[in-house]
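Removed: one protein chain of the complex. Kept in place: all other protein chains.
Lettered A and B in written order, each chain numbered from 1.
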Amino acid sequence: MRAHTRIGFILLLTPLVLWLGLLIIIPHIDMFLISIRERISFGVYETSLAQYEKALTEPLYLRTFWRTAVMSVLATAITLVIAFPVSYYIAKMAKGRLQQVLFMLCLIPFYVSELVRTFGWMILLRETGLVSNLLQWAGLADQPVEMLYNDAAMMVGLVYTSMLFMVVPLVTTLESLDDSVIEAGYDLGGSGLSVLREIIIPHAMPGIVSGCIVVFMLSLGNYLTPTMLGGKDSLWFTEMIYNQFIVRSNWELGAAFGFMLLVLSSVIVWGMLRLTGRTLQETMG
Amino acid sequence: MIPTIPQSRSFRLIYGSYVLLFFLYLALPLTVVAVFAFNDSQFPSLPWEGFTWNWFFGDERPQIGVFHERGILRAVGTSAFVAMCVALLSVCVGTTNAFLFNRYEFRGKGLLYVLMLLPLVIPGIVLGISILVFSSTLANGIWDLAQMDIQALRPGLLLVILGQFSFITTIATLVITARLQKFDRTLEEAALNLGATRLTAVRTITIPFLMPAMIGAVVVAFLMSFENFNTTLMLVGSDAPLTIAMFDRLKEGSTPLLNAVSLLLMLGSSLLALVVILFQRR
Partner (left out) sequence: MTPDLECADLVKRFGETTAVDNVSFSVPPGSFFSILGPSGCGKTTIMRMIAGFLDPTSGDIRIKGKSVLDTPPNKRPVNMVFQHLALFPMMTIAENIGYGLRRQKMPKDQIARKVDEALERIGLPGIGGRKVDELSGGQKQRVAIARCMVLEPDVLLLDEPLGALDLKLREHMKVELKALQAAFDTTFVYITHDQSEALVMSDQIAVMNAGRFEQVGTGQDLYYRPDTPFVAGFIGESNRWKGRIDRVEGEALQMRTDSGLAMRATAASPLAAGDTAEIFVRPESIRLAASAEALSGFDNQLQGKVTSILFNGAASRVLVQDDAGETLEVTLPQSGEFATLKRGDAVHIGWGAAQATCFKGAA
């Protein structure tokens, strides 16, 4: 490297290293260090796995952990199933102006704060809400119905919140599929279903994978939707982290929870990438 | 299943209605929020008590509108300040990152690129607590060493800005890198060949080329920061940005005031998004 390229290289490398080092890597190491210590008495700490032991033996913690994982997977699956036909419609069935408008319509909710979206569902689903009134008016219910604060309401919110992150990658990959390839599939005697299975879905796989990863991450890390729409007994893991950190000021246990969440998300993302033989760069970059 | 392949009428009908239903599902919560901003009642719910602008412009109890509600206005100001800082910082670092990854080959580049992507797959809450933990470790360390209390390292706006910056930078980097990859390096060589220095070539040729992506990244970063909740929740001090302020009020029970704020938010962000789209198309 020549001298001036060397200087340029160092100048460009510095912000990146500062950013990743000071805001991502060191904080996570620090969080890990805090999670493996135990408070003996005021100001005296000892290294131990006590926090993890507590997290893994206390039934409430463990149940919440797995519940969060399973529900996030479920939310991802539902989002994919709902989003795929719509994305296909936008990418391949709609043409010209209609296509652009539909795509824009999908983007709009993303530009609105998650809080507002959740608030909308609260107005719709609560006891005095719109759906309840509608049911009474239609004679399907004779008293106000509470539809908020249960798993179903939470799922509706989770799917809604992350829909966009499934639709955009799906539309992008499906659009890149040449119409003539689908035509060739039919021309060679394929039925709608076999074309879908053997041509469309394999082609859309990169979009499916990146969509699923992002949606899963967003569901797992969601705090607002489970708090506002979920019931008292449908605790979410992020709520437990918040409780330990802010309400109880038990940072050691909170950090351990945070680390567990991080490991869980990494394992599932890694597993998804392994299963489909892709790399993080391809999927995210 | 493309228009050139004949489909049965009923299939088309079912498919069409499914898509229609989907868009209703997308529009429903937002519409409801918007409509109830005009309900002349203390609650954003039925029954409909008549139309009013009070939740925007009202200045007497119990209907104090957005534009007379100090708390909300201050929160908007805080959010805008934070979003401004985050947008500028992340686009600056995003641009230097883009140049680094695009222009240099060095050992560990692949690893660094993966590290750069990581903030996208770390849950926002975890990002928030890790920065909270580290900054307080730092603050405590400085206190132990020099008996100085650095307020900036305690939960507050600086930490909120850094927390949001930590993952929004990844997005800015991706947006700007994508554009830089489309840049034809010979344009820069042509500039050198015509007598420009390296820096002048970048300033007069490369940066103008990147401008649409940089402006797009500024707007996206601004919106993401404005709407961020998870990371902010863990790092917020006494000055609450808008999302946190609204969340606190929502927990206490909502009035159509929140609908009014939400509607303004929607309008604001759509306007910004529209500006970007128009700008990109030009």
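Everything below uses one rule, namely that a residue touches a chain if its C-beta (ideal position, glycine included) is under 8 Å from a C-beta of that chain, and two chains touch if they have at least 3 such contacts.
All values reported here derive from a predicted model rather than from experimental measurement.
Q: Which of the chains on display does the removed chain touch in the whole complex?
A: B
Q: Give the residue, chosen from B:V19, B:I176 or B:A191, that touches the chain omitted from the document.
A: B:A191
Q: Which residue among B:I205, B:V219, B:L233 or B:L258 touches the omitted chain?
A: B:I205
Q: Hey, which subunit B residues sit against the chain that's not shown?
A: Against the left-out chain, subunit B lists 184, 186-187, 189-198, 200-201, 204-205, 208-209.
Here is the rule we use: only the chains that are shown with their structure count from here on.
Q: Please work out the Cα centroid separation of subunit A and subunit B, and write it as a whole number of Å.
A: The computed centroid separation for subunit A versus subunit B comes out at 17 Å.
Q: Name, in rising order, each residue of subunit B that touches subunit A in their complex.
A: Listed in rising order, the residues are 1-5, 15, 18-19, 22-23, 25-33, 36, 43-46, 92-93, 96-97, 99-100, 103-104, 106, 110, 112-127, 129-134, 137, 162-163, 165-166, 169, 174, 177, 198, 223, 226-227, 229-230, 233-234, 243, 246-247, 250, 254, 258-259, 262, 265-266, 269-270, 272-273, 277.
Q: Touching subunit B in the complex: which residues of subunit A?
A: So the residues of subunit A in touch with subunit B come to 4-5, 9, 11-13, 15-16, 19-20, 23-28, 30-31, 34, 82, 85-86, 88-89, 92-93, 95, 102, 104-109, 111-117, 119-124, 126, 128-130, 133, 160, 163, 179, 182-183, 186, 192, 195-196, 200, 213-214, 217, 220-224, 228, 238, 241-242, 245-246, 251, 254-255, 258, 261-262, 265-266, 269, 280-281, 284-285.
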